[in-house]
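Only one protein chain is missing from this complex, and each of the others stays in its spot.
== chain A ==
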Amino acid sequence: MSLSNLEKYNNAFQEAFGIDESKLNADLKYQSIPEWDSVGHMSLIAELEDTFDIMMETDDIIDLSSYEKGREILAKYGMEF
């Protein structure tokens, strides 16, 4: 049984920040939790790139400023949620 893209996306956040699934919502933004600082951000990008086997552009890395925005950006790389 394979995971859906949303499950993979959620796993990447949990893996990068070590947070509970209940925190994955519209309030989750860059700098909104201690784990999502600039260091955590690079871990998240690495997780997402490994998970979906993509290479993001620098502009998109900077624009990925919230849990929701990330889904929008990944859509540009062909991920459907």
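The criterion applied here is as follows: contacts are C-beta pairs under 8 Å (C-beta built on N, C-alpha and C of every residue); 3 or more make two chains touch, one makes a residue touch a chain; residues count from 1.
Assume contacts and distances are computed from a predicted model.
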Exercise. According to its UniProt record, what is the protein name of the omitted chain, chosen from "Acyl-protein synthetase", "4Fe-4S dicluster domain-containing protein", "Methyl-coenzyme M reductase operon protein D" or "Formylmethanofuran dehydrogenase subunit A"?
Worked result: "Acyl-protein synthetase"
Seminar exercise, completed: Logged for chain A, residues touching the omitted partner chain are 30-31, 34, 37-40, 42, 49, 55-59, 61-62, 65
